[in-house]
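Only a single protein chain was left out; the remaining protein chains are all shown in position.
The chains carry the letters A and B, assigned in the order they are written, with residues numbered from 1 in each.
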Amino acid sequence: MLIVHGVVFYDQFFHRWERQQTAYFDQARSLSKSEQERAELDARKPRIEQFMVTSFGDMRVDRCGTCHIAADDPRFQNHAQPLRTHSYSAAMGDVQRNGHWERRHKFSDFGCTVCHDGQGRGLENKYSHGEDPFWPEPLLGYVTQANWRAEFRPHLKGVEYMEANCAQCHTEENFAGTPHVNRGRKLFFSMNCYGCHRIEGLSEGTLAPDLTEAGKKFRVDYLWESIVDPRANLATSFMPKFNLGDEDVKSLVIFLKSRRGINFAETSLERYRSTHVSETKPQAATMKPAVLSTRAETGHGEQLVTEHACTACHKLGVRDGGIAPDLSFEGLLKDEDWLTEHFRNPRSRIPDSIMPAFRFSDEEFGAMAAYLGSLKTPPRVNEPADAFKTLCARCHGEKGDGKGITALYLDPAPRDLTKAAFMNSKPRDRFVKSIEEGVAGTSMPAWGKVLGEQQARSVLEYTLATFTREPARPLKPHKVPETNPAAATAESVTHGEQIFVQRCAGCHGRKADGKGPNSLDIVPRPRNLRNHAFVNALTDQRMFDSILYGVQGTAMPAWIDYGLSQQDVGDIINFIRSINPKSSGSQYASR
Amino acid sequence: MPVAQKGHRESVEIDEQVIGRRRLLTWLSGFGLFGSAILSAFSNFVFIKPRATYGPPTRFAIGKPDEFPPGTRISLDVRRVCVVRDGNKLAAISTTCTHLGCIVGVSDTGFACPCHGSRFDQDGNVTGGPAPKSLPWFKVSLKPNGDLEVDKGIEVPPGSYYNV
Partner (left out) sequence: MSDTTKDPGLLATIKKLPGNVWNSIFRNPLPNSDLERASTSFTNFFLHIHPVKVHKNTLRPIYTMGLGLISFFLFLILVVTGILLMFYYVPSTTQAYDRMLDLRGSVAFGIFLRNMHRWSAHGMVAVVFLHLCRVFLTGAYKRPREFNWVLGVLMLLVTLFLSFTGYLLPWDQLAFWAITVGTSIAGYAPLVGQQVKFLLLGDATVGQEALLRFYVLHVAVLPTLLTLLIAVHFWRIRKDGGLSRPADAVAPALSMQTEPAPNVALSVTAVPVARKRLYGLQGFVRGPFTKIGNIPDDSVFSWPNLLMAELFVFVLTVAAILCLSLMFNAPLEEPVNVMHPPNPAKAPWYFLGLQEMVSYSAFWGGVGVPTIFVLLLLAAPYLDRNPKGVGRWFARERLLANTIFITLVLVNVIFIVIGTFFRGPNWSFVSPW
């Protein structure tokens, strides 16, 4: 017991910081110039040095000076840490006067952690530097924690990470001391992050998590991971993996880390005003679009499209975000009304689109639609192979397997053309129609308008030959009625709904939106049966066929084998049609 | 009989050994226990004595020497100290009344306490009222970065100035 006591005692005395301080006293003594100074140093005993800072939120107690005791002693600039003078630099506002540096950000006013993060109250490296993985604020740019991914760690060190904390006070947009924050902010807009993510005072995106306090909530490794591997923490995230270089990612991470939801430079009144008084945006709903000459309008539209970084996702001209469809032929594929409606709310045209709804005025929407509508130059493709590569491979993949670069972000996903079971179970005419007229409610455009009927067919042949490969076998005809014999009465709809809930909701979901509990395990995903445009373009015959006899190559079973009668299916079809009203308006109320 | 005697003697020796060992063990345990008790008491005392406090700091920088022109007496209320500069000599005099801890104000003749009427002269010596001791002088020193530092934990004899 005595021994253990002794050990406990030893542990609580003779701390490392005491040894550091004694070393400092010795070295300062050898540097001192007067007898009096030497005598004072001899008399000094190690003790805890702390700053108590109350100007920055809750009181901070920073004891870093206990080990870093030479931080304000200019004679130690070339010593090893921890006994090194804290650097002076003009970038931090320090000035030289009479050959001496004068510190602008005095430790007694600022402490240490408001700039460096770390744990002010700790007195051992592990805790004070924030190496303990439970501490949410490790030293920015100097310390990585043990549970950070190894491949990220080298990127997360560097003194530039501290700029994130400068921005807590220096919030101006182009502050000279925070180049990475400025670059990150620009990237936030130019890579279109602002469309989905909200940051108070900067953007109003609603599709994605609010990043106003991202720097306060998350460490830099999580921020880095969220950008380069969006699905690391949420398998169903539809955040695209933008093609960014390391420097860009670093700037973005530093910018996001600077978003702490606090602005020490802001007064209480400013803060109150910014949260309570909503910004007045021009009420576009009642505005009639200004009548511009076509040329001016398209010019304006082109400017808007370029400024607002549509190419962060889309392909247009020479720039390609690699995430969304190619807009180069949009004028041929879509009309301006469709484009305007799609701009206002992408989900009104394609229900499962991940494109954010931007806030522009009607006039601006019109201009951009006009610009896109002016893109009417068809592609120069001669061979079907070229046509496939230029137009189809973006979504369907270079190998036709439905894994094109944009495939992850499209819902419904592009068809896997190598699936012979599916490709050979449908009549050719259907595919021809799909290519020529597109598939309503999906991202499959009417390529017929771009390619012409002849070329479209040759592309189909090419596809079947190259990707599907298995020769078609004669199809057994299914006996299905052409129109639904069951009348669309309330009882029929109710009965159909009952069966739907019992049999179909497991994959298609209770809301029939294709998001049932089994949907994540099935490829291709179950159809969203609330896709009005899509469903309204289906014939009864096709619906009967799909339900009674299933869809080969997919998980849709032949329900005739599971006891559904034609009458039942007729009721189901009535139910499905009942939730897809044929109206000309958009699927969801815009705004 | 010799065997029994020998046996008896042996057992006595063994008994003595046993008793000796027992005593030794008891003594050792007692020593250990007592030592631990002393250590515990000392540890408790060290525990209770705070190493870092959260009140106003006792050591603080007051600025550069130039900020205190010769001939001035500047009272820093929050720090409870009055900085006196006489030519090139600097002193820091406490403004906490030695009677019961109120803040003394600077007066024409020195210092005056509003609580119970204690009066002090320019150097902090008591000239009237219930104050029992003169106002202490604190250590002034120059930090390596050029700031003046007052340490209220170290008292210096009144009249000892710091030479700038």
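Note that in this section a residue touches a chain if its C-beta (ideal position, glycine included) is under 8 Å from a C-beta of that chain, and two chains touch if they have at least 3 such contacts.
As the structure is a computational prediction, the values presented were derived from the model and not from experiment.
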| remark: Missing chain -> touching shown chains B
| field | Residue of B:Ala61, B:Leu76 or B:Ile103 touching the missing chain in the full complex | value | B:Ile103
| request: Check each of B:Pro70, B:Gly87 or B:Gly117 against the chain that is not shown and name the one that touches it. | output: B:Gly117
| said: In the complete complex, the non-displayed chain touches which residues of subunit B? | reply: 48-50, 53-56, 58, 77, 99-103, 114-117, 129-130, 132-133, 152
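Convention: only the chains that are shown with their structure count from here on.
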| Using the average of all C-alpha atoms in each chain as its centre, how far is it in Å between subunit A and subunit B? | 58
| task | Note which residues of subunit B are touching subunit A in the complex, please. | result | 31-33, 35-36, 39-40, 43, 46, 51-52, 54, 57, 60-61, 141, 143-146
| query | Of all residues in subunit A, which touch subunit B in the complex? | reply | 1-2, 5-6, 8-9, 12, 28, 40, 47-48, 50, 52, 61, 63, 72-75, 100, 102-103, 108
